[in-house]
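Omission of a single protein chain aside, the complex is shown with its protein chains in their original locations.
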């Protein structure tokens, strides 16, 4: 039986386009609200794109994904999982940000994530650009040490710097995370990488640290099963973060992003891939880089919302097992 | 001092694009919630377009206007009115509807409006198609008798029937309201009417009942001041409803509507017109016919949200006077 | 030799974007026109979305598909079929509807379909929402008994009711058809079903009646040939209806629909699937749920028009065989 | 009483978005059809943009205006004119064209227009680029000598040549018409001209020929009444052509055109201007340069369709007087 | 005679949509190029929106305005000014920026502007958000002392700070400029201000410093002539900067901006206003806040490009006088 305090409004009673939009039509439980301590999985937004080196707009991602997520129903047809029956989930709002100051924004995001983690709530957020992942990872890692990661993306996001020494951008979060010791490269797998390189060897640093990079061509060559087998092997049973950059999808499926690359994943591939992560010890996750101004038909937000639901199923299934 | 339970989130703290969208960034206070009885003006949505005879989509109006309304600030530059300082306002959610049954939807909307009026809350809603106004008017009128109306629109909405006997559509609400005795035609003024007629004399019924129809050409000829003088004279000091159909605006300003007519009002004209209604005994109001699927750039929703704010200023100023 | 009264205008004489748009650039032969009794396949529109529980707009589908269908040529490259050489086809207009009354609209659609069937014309329509199929099926079944069906869709459309007892919506037509005895569930196959469920077991009723449900994952697992083999086996040689909901396609291919679900079919898959239905005893067919307001680039309408052509080839090939 | 053979379908019976779209929802009467000789005003399209020097797309204008024109009703609210009661009007189809050969297209258009004029039908067309006007004018003038013209446009279209000697483009039709003796410059008035010049004196040729050029600034300075007085004085009671280039409207009102210029007319101004031409001896007219690919919201086509209706009222009123 | 090194490509030779797009189709003369020292007016872009507190995208403004500016011709019809005949103008490229670091970006912009001013080139730029103006003003002012300003905008941009102490945003540049002593508030006029306030008195600081604020209602009440008279009086003959925020225009005319406010200026009003600044001692100017992702039809960029041309005419006329 679902707890009514943490249950989405159903579309058979109130049409899906009706009402103010929250993530998955869940009640909003902001930090400090009476029900706060009962939340197990906290869905939130990071309305920020200060780390974007290219086309902006991801700051508007959380609101658009809230809207699109009202199209998603409760039970995963393929896996049978109803995350809202397994766990107490809530929309816990957006992190504070300062759109005109990168360092200040990162500090605000980290403080919010700290509040979440301090209450034992699993953070599951919608970006925001990919730099948003870094402060959230810091908060998660602070309590449980270096994390493993399943990272699905067109880009490795392990560049060193841009524009002559700019160390913090959406192209660098995982290099920083490894340097900070909060991400374990040997327990990190990157899937779906593609697109031209700025220069030869651009790609080498991460592999040297021990990251298993499965680029898009290799992903297609290996096939889903083998990729999943490797992914599970790489991250093992230790705490693992799942990060899904929407530009892993082909722009035909997800035009609304800042740095599109042709020749990417279909949404069906992405669904099977995420679904196949079930069993991983997921301690935090995100879907990032949704940029509504470049998403005229809304397909990107719908894809992000549905993949968020798939990740939520994986996370909820893990939380439920831990509880049991 | 604003009551923090009824105060919008300010954009100087949380960026306007951040957070789940509510009307004017007000807290949501759904019927029955602890703070319900303290609400003075209840902003809500009617997510319904079952009465539409032409292009649909107004059912999505409330959510899109919620989004756009986060762009509006608190203090009316021209009049100095801060409605949130004058009154306790809240987003009270959306009415229930049944998109596949017109009569059932009207009953649900009326019941919701009854709940609102029963608590002494002034209803201010975002449509929805113009038929939505009829059940809300019924609830308002039930307690205080026949209403006057300032009706700003491209169409009179006093047709008798469509499609061979269909009496309830968005083209007929005010004929029905007059027949039901809840709208007093002699205290009704319609401003901005334009567009071709189906047939000669199409327009006659309302005038015969005593409605003062100021079509767009006459509106321009008379000038704002004279129009306002007449409007105030027609409705007097008795209870009056304000209904703003967004198609009163020219489609260059508001393309997102079901029955656009070229040659209409600018938003500035609409602002001055609504602002000039200050002093009217406003007991209910709406902005209707915003159809997001036809509003690619979002201008229509922004116009609707800003005009909703202008109407709110008029309503709040009235409520505050009554209180005093 | 094509009969000039029933032959599309060719794009090598009149550019495809020129002229008023009719379905497949066929002449219009409205009911009662001199050539009416000579029509063998009647292409028409159902300009109605009164059964929609979600995003509207399918009422505008017929006109947009008319426009897009002028892009289609006459001869199927793969099968070599020229339906216009095999049969006398015409655009027979749109059914009457009453956008503000669901029951009245269904009655009007059924009467129009009755007129079509009474003249021995095979009905092939463009929706409109999926509830449109029910009254057309009634007319077809009235003369020849319970129908088999090949149903390609993201959703089973066999829910019982919405919004507290609403029995007729675009989510319920096939439950009603089975209850009315006009659709034989044991001769029904549903292909491509996907998307989350409202609740566990949502999906069970149809299967219990004997419908063969091939959801999208099973469809991909079985492969086209096996799916076609099963489809032919299920429907056999008795009269069969083909219903194609455009949301069977992935939203990357068909964004213009009311209830998009990520992870669907490509247009090429859909073409091969429909083409593989050749040989079925097709007595009626449709392409439904095209919602132009959500189709900014027009891809959905083009897909619908081209799939309509593929279905027409199947239907014409059947009609020609019967004639022979 | 309207003749049912020449009467638009009314939106109170069949919703305006339903049915195949014809101009003003009139029956189609193609050249040679049984009712051809009874047509008094023939509305047609010129689906061609071969004369465009800038952004293309006007070839698609006729079809999009057909669609938008189904939004227009029958009776002019301001003037009371119902053109369909005054005259027998029909949609007489599109002219043949050859999109890859300018000279051949012009010949085809002229032949079509000749057929129209030979039957005593007043030609009223939707372009197409402005070069389309030249062959139609030739056909009209052939029978009645040099024409006067009321030309509403952002550009004078009297340049001499482009691209090193290209004499026929949409920037040159009226220079050619004057040179050919079919347009009388002394009976020509151009209203609304604006936008920067290629070079000093660009504008001089037409004025030297005697054209009365009222540029946009002068139009605003003089006021509508004075402009109309001059326009009537210039063209007098002799046969006059009315040509409305949609780029006379500001791009806020009509973005869908090839050569937009900011700072133009509102639709209301255009309506009053056209309406004020009543009484002119109109022998042919057009609305040109509607380019649907640049008209995402459809406002331009709606403006064109409504202005076409206004021009039709002027033309029908003249035809009716002549008949009487 | 125009100098061929500084003359736009004409549209009568090369179609306007052809060729790589530069500002006004001028040759590119980047800093240090052989012709650099001969440039008199340098048109450039500031591809940056790091100061944006609301919807982003202005970083893409320069490229989109380059594209739209190829639609503008050479000679101002109203004033007869051909700026390219009066002055040596060039597209001098974009300033360097660092999208992830506000302070670094401001430093880079200032250095670029310093290079421009050091060569005696008048800077005329396309933003970029309004904070871009501050570093450019610093460079201009460095050589000639405090500037006067004609500032056309919906917002005063004199807020103190956002988000708890953020001093540099696009809402604060002119407060900072006054504090830094580079802008003389007593020689500053702000025209077209409108939109709601965050709080009472929001507006007061600027007026207290001596800025002449003509809000939109007052602008309409005074009329153009009186506004211009005041503007000239306020700035006098001393060096003056012209800053045009595109959101001064109504969103019907310029939807592509980050903080739209309904009820604004038409493009024609803006043209007359800018044109009327002729005679001012213009030492630098800009058009800012064009956000292409919110400009689906491109109207905003076209308006910006055309207003840039109007400002260029004012600036060139001044430069030419000084030279003479």
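Lettered A, B, C, D and E in written order, each chain numbered from 1.
Following the convention adopted for this analysis, a contact is a pair of C-beta atoms (placed from the backbone, for glycine too) under 8 Å apart; a residue touches a chain by one contact, two chains touch by 3 or more.
Predicted model, so just to flag it, every value in this text is computed and none were measured.
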item: Displayed chains contacted by the hidden chain, counting the whole assembly; value: A, C, D, E
item: Sole residue of C:72, C:196 or C:319 that reaches the chain not shown, by the stated touch rule; value: C:72
item: Contacting the left-out chain in the complete assembly, out of A:181, A:223, A:236 or A:263; value: A:263
item: Residues from chain A at the interface with the omitted partner, ascending; value: 53-55, 159, 162-164, 193-200, 202-203, 215-217, 220, 250-252, 255, 259-264, 294-297
item: Hidden partner interface residues of chain C, rising order; value: 10-13, 15-17, 71-78, 80, 82, 250, 252-253, 266-268, 271, 296-299, 302-303, 306-307, 309
item: Missing-partner contacts on chain D, residue numbers; value: 49-53, 55-57, 59-60, 97-102, 104, 162-164, 166, 168-169, 293-294, 296
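By our rule, only the chains that are shown with their structure count from here on.
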item: Chain labels contacting chain B and also chain D; value: C, E
item: Option in B-D, A-E or A-B whose residue-number contact pairs overlap D-E by over half; value: B-D
item: Centre-to-centre distance between chain C and chain B (centres being mean Cα positions), rounded to whole Å; value: 40
item: Interface hub residues of chain C, defined as touching at least two other chains; value: 53, 55, 59-60, 97, 99, 162-164, 294, 296
item: Category of the chain touch graph - line, ring, star, complete, other; value: other
item: Chains grouped in pairs wherever the two touch, ordered by label; value: A-B, A-C, A-E, B-C, B-D, B-E, C-D, D-E
